[in-house]
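Of the protein chains in this complex, one is absent; all others appear in place.
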Amino acid sequence: MADKQIKKIGVLTSGGDGPGMNAAIRAVVRSAVHHGLGVTGFIRGYEGLIDDNAVELNHRSVANIIDKGGTFLKTARSPRFKEAEGQKKAVATLKKYNVDALVVIGGDGSYAGAHDLYSKWKIPTVGLPGTIDNDIYGTDQTIGCHTAVNTALEAIDKIRDTGHSMERIFVVEVMGHHSGYIALQVALGAGAEDVIIPERKFDYQKLYEGIKKGHDIGKISWIIVVAEGAGKAHQVSEKVIEITKFESRYVVLGHIQRGGSPTAPDRILATRLGAASVDCLLRGEHGRAVGVLQNKINIVELGQACTMSIVPIDEYCNLIKTLT
Amino acid sequence: MADKQIKKIGVLTSGGDGPGMNAAIRAVVRSAVHHGLGVTGFIRGYEGLIDDNAVELNHRSVANIIDKGGTFLKTARSPRFKEAEGQKKAVATLKKYNVDALVVIGGDGSYAGAHDLYSKWKIPTVGLPGTIDNDIYGTDQTIGCHTAVNTALEAIDKIRDTGHSMERIFVVEVMGHHSGYIALQVALGAGAEDVIIPERKFDYQKLYEGIKKGHDIGKISWIIVVAEGAGKAHQVSEKVIEITKFESRYVVLGHIQRGGSPTAPDRILATRLGAASVDCLLRGEHGRAVGVLQNKINIVELGQACTMSIVPIDEYCNLIKTLT
Amino acid sequence: MADKQIKKIGVLTSGGDGPGMNAAIRAVVRSAVHHGLGVTGFIRGYEGLIDDNAVELNHRSVANIIDKGGTFLKTARSPRFKEAEGQKKAVATLKKYNVDALVVIGGDGSYAGAHDLYSKWKIPTVGLPGTIDNDIYGTDQTIGCHTAVNTALEAIDKIRDTGHSMERIFVVEVMGHHSGYIALQVALGAGAEDVIIPERKFDYQKLYEGIKKGHDIGKISWIIVVAEGAGKAHQVSEKVIEITKFESRYVVLGHIQRGGSPTAPDRILATRLGAASVDCLLRGEHGRAVGVLQNKINIVELGQACTMSIVPIDEYCNLIKTLT
Partner (left out) sequence: MADKQIKKIGVLTSGGDGPGMNAAIRAVVRSAVHHGLGVTGFIRGYEGLIDDNAVELNHRSVANIIDKGGTFLKTARSPRFKEAEGQKKAVATLKKYNVDALVVIGGDGSYAGAHDLYSKWKIPTVGLPGTIDNDIYGTDQTIGCHTAVNTALEAIDKIRDTGHSMERIFVVEVMGHHSGYIALQVALGAGAEDVIIPERKFDYQKLYEGIKKGHDIGKISWIIVVAEGAGKAHQVSEKVIEITKFESRYVVLGHIQRGGSPTAPDRILATRLGAASVDCLLRGEHGRAVGVLQNKINIVELGQACTMSIVPIDEYCNLIKTLT
């Protein structure tokens, strides 16, 4: 199939949704149309491939979505697609719609699926990094992470208002099961006093000393950011009360971090990657993941696209301690 | 003291903070200065009165705060001020600073304190409704409630994005211990499918029927708003899963609802009420609460200023059920 | 026709667009469906009636639009509809689609059209106030005015940042040909130093004195808000430079004031009025305009619904001068 000329492509979003997925779909569809290709969208990720849930897309189908959060193609996690049975049905669906190649927008799990389709079923695929966690190999940024960070930051700015007024410690839990990316960014951007991330052990004694020292020079409020994978906000808050004897409150930002109109960097990244994925397929480069490194389009093998940490964690953590 | 000419006033913010308190302080200070009065600010509400924690304020002290969330005078709840001992110290502090009258910005509890100062200690006082809960007698709106509603609404808009994309039911908990005001406003404004408030019993069976009916005509996501005083989000979510067998997630918006730059209605309300409170004191109307009814300044006795519900609950609940 | 039972209604948006029109359409459609009625939407206001440009609407047609700016039915001004020829074609179109009654969302001009349809052609009509100018008789608020004020306010907050940093006078022009509503609201909300509106003569000499007095106590930046109907920003700015010899810059906020996701008050107002308009038609009250007075639904004759000023201009102007 890899040598066959591509006349029609498929596109789907998979895994957790994130802001900018719509912008990516728009770029895929319009690039494809620009190159004379047909496009089929599959609904609810790999589930739509398995269940034959599809929609034909043209230039106008993706009008007015570049600024909308979420994904109009819906998304889902698909345990069934990990089984050969599910993949077989998916391949049959692709054939039914005469789809010659597939663009998958999602995170790690979605990339694994795209890799399977390419390596086991010889379907030309390409993956785009659509996840707010910014934990994909081969790209400096993932689609959605900028918006998630900004949303969390704006929330913490609001919390800081009440923190100052009421003179309290606030523990704020942000998303990130395995990655402290969002936590680090918002902690540095919000001027938070400390950050708790999965990548490093947290020292409550040092936190206590920092709070005591700050208190002595007149500080009256503190923000401690915790990545969900490194601790639960209410437990951290209780621990903080225990060691400092100060009042503490906690907030779990939760799903607001997934939604909202994408910020400029996410729309631009999604647009560039969406167009690049179609170019990649047309050049005959299949089984690849498209990303951006140092502001240039970067293409790697899908099999390589495993998780890695890319944040300068030490520099960030040092700055947080030094500047607060 | 009530007959004495007022030459200097005090101002404080008390209880839970809310957006627009700074705008109210600004209006109080600048109105007072305009009328040739001196102004002393007390820090941390009644606590600052008890502990002699004060700052002299002039026209420039309140520059550039109209758009800032929180209160730069800080705020606190003060159990000590409920005791005669605390009030006695407070009165001594007022005398020390030659403060002839006091403007108190806060909610129910703060009003009770202002009423005590007036009725028991003969201090001319006036109360301004500063609370996000919009539950003060004698005013259509309280300072902060518009911003809190807008903040919650923007959060729910974001959650709706992910709700659509992932096809889930979301339970969103908003502030309001005794009042469903915020919950009703945001439920109607967000197009939420249901709302759970302290003022009325909730019927889970009807919720189930509504979701089933919606599902049959293609609905794929639901938002259920719950006021914190009427239920805990995680419990509501579990109940929803139990009766509908659909997936459900929950979000507790929490303290983000207290902060942020005040919206236009809150700044305008705070500004009008701040100026009106000084006028009120200078006219010799003491022991009063200043509010707005039907867009006109409205003044009532502080003793009357007890909680009441002012939202057209039935109309709102009907609309929510009819339109979703 | 007025005595006939209504089985199907039409809806259109007309004149300048404003945030909340989509929320109003949603409420009209879903209320009608709830009452068992059919609904036809006409595209581009009265133009769609004349040109037979229509779309059938159901409950799902208006999903996910409550938070979207603009109007998905499009809007236009229609000089042709002022002529009998245009109205005749419009009536024929209504008949063609079996539309028994019409809801018109718009401003003054749109109300006049709805009045003509009712008084001259016996079509049951009802008008909803959809205009950012808040200049409609019989309602405290029009759909869109809250959002426009908030958008202008957020813009001025940004301008204030640079005004402070660069120490300049900024003249900011906001919408309002005949009404100073937006200008007054944002001037008060932004803490602007002066406001120029169509409703009252502006005194440049007093502006000069105010700036001089402020400068003497350390003020370094000024915001002067001007309604477009009362002066052009660049001319005001030149005049200010001439009389003060200070540097001045100007900004014309323009069309950003018409767009954006509606704020909570606009969504709630639009939702209430949309539902009330269907109730009104079904009760047999035709040729009416639906509004809100003192937070209650208020219904007046369409013929009465002429422009009037409802802002407490004197109080606002006094506050602006007193507090800056």
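Chains: A, B and C, in written order; residue numbering restarts at 1 for each.
One rule holds for everything that comes next: a contact is a pair of C-beta atoms (placed from the backbone, for glycine too) under 8 Å apart; a residue touches a chain by one contact, two chains touch by 3 or more.
Note that the coordinates shown come from a computational prediction; the quantities given were computed from them, not determined experimentally.
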(request) Using the whole complex, pick out the displayed chains that touch the missing one. (result) A, C
(request) Would you mind spotting which of A:Ala54, A:Val149, A:Val172 or A:Val195 touches the chain that isn't drawn? (result) A:Val149
(message) Looking at the full complex, which residue from C:Gly10, C:Gly38, C:Gly70 or C:Gly176 touches the chain that isn't shown here?
(response) C:Gly70
(request) Tell me which residue among C:Lys88, C:Lys120 or C:Lys158 touches the hidden chain in the full complex. (result) C:Lys158
(message) List every residue of chain C that touches the chain not included in the displayed model.
(response) 13, 16-17, 19, 21, 44, 68-71, 74-76, 151, 155, 157-162, 164-167, 170, 220, 249-256, 258-260
(message) Residue by residue, what part of chain A touches the chain that was omitted?
(response) 26-27, 30-31, 34, 59-60, 63-64, 66-67, 140, 146, 149-150, 153, 157, 160, 164, 185-186, 188-191, 217-219, 261, 263-265, 267-268, 271-272, 275, 294-296, 312, 315, 319, 322-324
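The rule is short, and it goes like this: only the chains that are shown with their structure count from here on.
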(request) Please check whether dropping chain B from consideration leaves the other chains as one piece, and if not, give the groups. (result) A | C
(message) Nearest whole angstrom, what separates the Cα centre of chain B from the Cα centre of chain C?
(response) 28
(request) Could you tell me the distance, in whole angstrom, between the mean C-alpha positions of chain A and chain B? (result) 36
(message) Touching at least two other chains at once: which residues of chain A meet that condition?
(response) none
